[in-house]
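For this depiction, one protein chain was excluded, whereas all remaining protein chains were kept in their positions.
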Amino acid sequence: MEALLAVAIGVLVAASVYLMLARNVLRFIFGLVLISNAANLTIFVAGRLTVGAPPLIAKGTEAPADGVANALPQALVLTAIVIGFGLFAFALVLMFRAYTTLGTLYSDEMRIAEPPEDAIG
Amino acid sequence: MSWFLAAPLAIPFISAVIVFLFRQSPAGRWISFVGNLLLLGAASLLMSRVLLDGVVVAQMGSWAAPFGITLVADYLGGVMVLITAITATAVSMYAIADIDSRKEYLGYHALFNVLIGGVTGAFMTGDLFNLYVWFEVMLISSFGLLILGGQKAQIDGGIKYITLNLVSTILFLTGIGLLYGMAGTLNLADLARTVPTLQNQGLVTIISVIFMIAFGVKAALFPLFFWLPASYHTPAFSVSAIFAGLLTKVGVYALIRLFTLVFSSDLAFTHTILLWVAAFTMITGVLGAAAQNDFRKILSFHIISQIGYMIMGLALMTPLAIAGAVFYLVHHIIVKANLFLVSGVSQVITGSTELKKIGGLYKSAPLLAILFLIPAFSLAGFPPLSGFWAKYILIAAAIEIDGWIIATVALVVGLLTIFSMTKIWAEAFWKPHPDGIAPALHRIDKKDRINYLTPIGFLALLTLLIGLFPESYVSFAEAAAEQLLNPSVYIESVLKKPHE
Amino acid sequence: MNSVILIAGTRYLAGLLLIFSIYMLLRGHNEPGGGFIGGLIGSTGFVLFAIACGTADARRALRIAPQTLAMAGLGIALLAGLISVIFGDPFFTGQWLFLGASDSEKGLPISTVLAFDIGVYLVVFGSVLTLVFAMEEEI
Partner (left out) sequence: MTVMKSRNDAFGLLPVGLALLLFVWFLTFLPEVSDGKAIRYAMDWIPSLGITLSFLIDGLSLTFALLITGIGSLVFLYSNSYLSGHEHFVRFMLFLFSFMLSMLGVVLADNLIALFVFWELTTITSYLLIGFGHENETGRRSALQALLVTGAGALAMLAGFILLGMTFGSFELSEILLKSEELKVHSLYSVILILILAGTFTKSAQFPFHFWLPNAMAAPTPVSSFLHSATMVKAGIYLMARLHPAFSGTNLWLWTLTIFGVVTAVIASILALRQTDLKQALAYTTLMALGTLTLFLGQESGYAVTAFATFLIVHSLYKAALFLVVGCIDHAAGTRDANILGGLGRVMPFTAVAAGLAAMSMAGFPPFLGFIGKELKYAGALGVASEPIFVSGAVLIANSLMFAVAGVVAFRPFWMSERSNLPREPHEVSAPMLAGPIILAILGTFFGIYPDILQRALVAPTVASLLGNIEDSKDLKLWAGVNVPLLLSVMTVFLGLLFYWQHRRLRNILIVVIGRAPSFDRGWDRILDGLKGFAAWQTQILQSGSLYHYMFVTFATMLLSLSVAIFLKPMEITLPDHWVISWQGIALILLIIGGTLITTVTASRITAMASLGVVGIGVAMIFIGFSAPDVAITQLLVETLVVVLVAVALLRLPTLESEVGNRRPIDAVLAFGVGLTVTVILLSVLSQPLDLRLTEFFEITSWPEAYGRNIVNVILVDFRALDTFGEIAVVVVAALSSYALLRTTHPVSSDQGEQR
């Protein structure tokens, strides 16, 4: 399964790169969601996979059963998901704001911070 | 013991929470300033502890390394925290005059203090994933600060800043996942011990390239620096100053940390890349500055070329070179933050940052002229200011190991730096104001004037002091380099059992 | 969106989700759940409420500005971490108090770790609402 997931991650990354290269910044947002998923999956897969044994300690025992899933990457992924959500939310609001103030979602038309005439002078 | 490390991290967050509750009152700005003064005190204590002990370590939650998260300050980490506190204090005073109440209401001071917390966290953490977390803290608060004010240019610049930084940050996260998948640990000292023993060394090098790119974007290296000149001229001046001083330097710090501690086994590959990158970063940055006609844009491009010098130090990887990089880091933070602060005052009294539209400062605002000249000439590398020693050490380090090309590049870029800095001087200071007005400092009301000029003067004084009496700092930088190049002390301090 | 039934329904649903979220928060240390999940569930309730009745009502029901709540959460989490320093332990060392502990039973655990998780809960709760309310009001 790890190998297959690695391929899936590759697809996610490729798709998000393609989306991020789009002129419409909304597509960047889509790419961002996908690539965050890819990064989270990478950590998860890199911590190796275990089926059907969540890292919980049963009542009355001191330690989990042998062969429970690796808890550390899960904690990292959880952190990363929440952080990723925060970043995504801000990015989305920014694109929204960009549309309401700049009147466009196309990055080629966003030339206020670096006006074209600047580059020549 | 752990107080020494916990305090510089906790204080900014405590300030952030408190100032947020006071966001509708003018008291907020003073609380922020006092908070930063406290941070300065805590950072000084930490620094003195570091000077006594060499490496100061605290295991968060009492969980021994490598299991919990370790906070650690060695010479480099300690001085970075201190300089962060110094810059933050200066900028928070400046902000009292610079930031309007609308921005305060929207949380300027809270964002600022969280940013500082993120920066000190990044400098002190001894854990790779934790470093990622602090990077994110910095990143998200910098987003907020960058767009505060909501002008079109800010939104536009913000989009470039944010998209490119998000790419870098996700790459960083991916790199962490992959490295964990190989080495099974996240603690930097533990990684330093484990990584060289891994079987698949080729892969280690490849993963190190991932980190190089991720931090390369943060540090604004060639050819990944686009976000910086696209955005740094847009926000409030306090924000520009703190960004210019600290943010890219966290990237440089991370590069130095990882590429001396963890990824130091394939120098022929990684550090050769870094050397070329350093050369191109210096050149393209300074040429960019030469092409600009705006006070802040020139300064922004200069950040890039100066970063090149620091990376040059890392790439050469000799004791003298690393010492040069450490010296450069501190010098540059002080000087660059200060120049942005000066650009703010200049904007207030001349009405613009565009060089074509301003002038006359030399004649009618001589104090500001002096306060500009000190950091500007320091940046340009004129002796006996701090920038000269920084460049001197690096060039000497390059010549020492026959690095002729990089030494030549560093020298030529030094000349171009002079060229582009004098452009600001000639246009904003010497040239008469095109509208014939005399931009004098007393156009600002007295209270604000004090808040504007005190931090500038303070930072300029620091520049002068480092320049005139560099010995203590040079020997410190050499000690820091020694520590970085022989990380065993660092590793042992972090990994030793608490009861030992 | 003016359906009386819907409004009444979401009020109850929101309340229910809030209670459930606190349950998830409290059980988190031993079973799936915790501050994040609790906070997310709790905020979902209010999001529904805001969609159904409008943000003005939702803000009134909440009483405190959500961003203040979030900041307070951050403060609580920080304090939970700092308390340990009073006891001479490093930052973020868990401090535990077991009420009614006996040899066989550990008793009811009160800990800084729980306080920390409550902080997390408040942060997530407050932040999500800050975001959603502001966004809703913008439309």
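By letter and in written order, the chains are A, B and C; residue numbering begins at 1 in each of them.
In this section, a residue touches a chain if its C-beta (ideal position, glycine included) is under 8 Å from a C-beta of that chain, and two chains touch if they have at least 3 such contacts.
Computed from a prediction, not measured in an experiment: that's the story for all the values here.
Although it is not drawn here, the omitted chain touches the following shown chains in the complete assembly: A, B, C. Looking at B:A42, B:V55, B:L178 or B:A219, the residue that reaches the missing chain in the full complex is B:L178.
The residue touching the chain not shown here, chosen from B:F4, B:F388 or B:Y490, is B:F388. Against the chain not displayed here, chain B makes contact via residues 13, 20, 60-61, 63, 66-69, 71, 102, 105-107, 110-111, 114, 117-118, 121, 125, 129-130, 133-134, 136-137, 140-141, 143-144, 147-150, 159-160, 163-164, 167, 171, 174, 178, 181-186, 194, 198-203, 205-207, 209-210, 212-213, 217, 223-224, 226-227, 229-230, 266, 269, 273, 284, 287-288, 290-292, 301, 362-363, 366, 377, 382-384, 388-389, 392-393, 395-396, 399-400, 407-408, 411-412, 414-416, 418-419, 422, 426, 429-432, 470-471, 474-475, 478. Mapped onto chain C, contacts with the missing chain fall at residues 28-37, 40-41, 43-44, 47, 55-56, 59-60, 63, 65-67, 70-71, 73-74, 77-78, 81, 91-92, 94, 96, 106, 109, 111, 113, 116-117, 119-120, 123-124, 126-128, 130-139. The chain not shown here touches chain A at positions 1-15, 17-27, 29-30, 33-34, 37-38, 40-42, 44-59, 61-64, 68-72, 74-79, 81-90, 92-97, 99-101, 105, 107-108, 110-111, 113-116, 118-121.
Going forward, only the chains that are shown with their structure count from here on.
Of the two chain pairs examined here, B-C and A-B, the one linked by more C-beta pairs in contact is A-B.
As a whole-number value, the distance joining the C-alpha centres of chain A and chain C reads 25 Å. Centroids built from CA atoms put chain C at 36 Å from chain B. Residue numbers of chain A whose C-beta contacts span two or more other chains: 86. Looking at the complex, you find that chain A touches chain C at residues 54, 56-57, 78, 82, 86, 89, 93, 96. Partner chain C is touched in their complex by these residues of chain B: 2-3, 5-6, 9-10, 13-14, 16-17, 20-21, 58-62, 71, 107, 110. Taken in their complex, chain C has these residues touching chain B: 67-68, 71-72, 74-75, 78, 81-82, 84-85, 89-94.
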